[in-house]
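Yeah, one chain of the complex is gone here, protein chain that is, but the others are all in their spots.
This part shows chain A:
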Amino acid sequence: MAALELLSAEGFRPDGRRPAELRKLRARMGVFAQPDGSAYIEQGNTKALAVVYGPHEMRGPRSKALPDRALVNCQYSMATFSTGERKRRPHGDRKASEMSLHLKQTFEAAILTQLFPRSQIDIYVQILQADGGNYCACVNAATLAVIDAGIPLRDYVCASSAGLVEDTALADLSYLEEAAGGPQAALALLPTSGHMALLQLDSRLHQDRLGAVLEAAGGACRAVHAVLDRVVREHVREVTALLGD
């Protein structure tokens, strides 16, 4: 297989984007009737579904209930048809457990858990098609689902990935760019305060380039925030119109 140029001479990426350009982002809230909140997001070819139940009483061992805040329980799973080769284990393997932990950590920081002591909030995320930026799509979908469920958040949690190719920082990596093995960062940001709820970096990146990559990721997160905000407002407008003022 011929090596694909990740950045052409004119500065275009394999899918025709500019380095700082995001993939097309489309989202819908309230896709399911049963759960308290649900959302579906498409970032380029990556499709993710998120569903939120809660806050409700603790299920399982009561001893795990926290006396002063809610417990956030996340599960990340990839559909067996989501990747090029059929996935044998949708969840339960190490990578999925790690993703679930990261999601839990992100949302524990963002949700105002002090308002719901001794209760549990469940967030289930399913990847329907994986084309790079799995974690980021999950976080964005879960944010919308949590907003749909009416659970109070400190701020939107917007996530985006970023990488580096020949001294140029790329935002929102696709699967091709991730598989190439270059440095890649995933960032979950609370846009208003600029705080990072989660930062993850893989592969070798020189210390001096760290700032550039983080800036690119931060910019992409803010762009995602603008889109998500628009989606939420549209949804609220639709729902209130249906309810008839």
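Annotations
Quick note on the criterion: a contact is a pair of C-beta atoms (placed from the backbone, for glycine too) under 8 Å apart; a residue touches a chain by one contact, two chains touch by 3 or more; residues count from 1.
Everything that follows uses one rule, which is that contacts and distances are computed from a predicted model.
Name of the non-displayed chain as stated in its UniProt record, restricted to "Transcription initiation factor TFIID subunit 10", "Exosome complex component RRP45", "Phospholipid/glycerol acyltransferase domain-containing protein" or "Phosphatidate cytidylyltransferase": "Exosome complex component RRP45". Within the set A:Leu22, A:Met78, A:Cys136 or A:Leu214, the residue that contacts the chain not displayed is A:Leu214. When the missing chain is restored to the complex, the residue among A:Thr80, A:Ser97 or A:Thr240 that touches it is A:Ser97. For chain A, the residues touching the chain absent from view are 85, 94-95, 97-98, 101, 105-106, 108-109, 181, 183, 185, 190, 193-208, 210-211, 214-215, 218.
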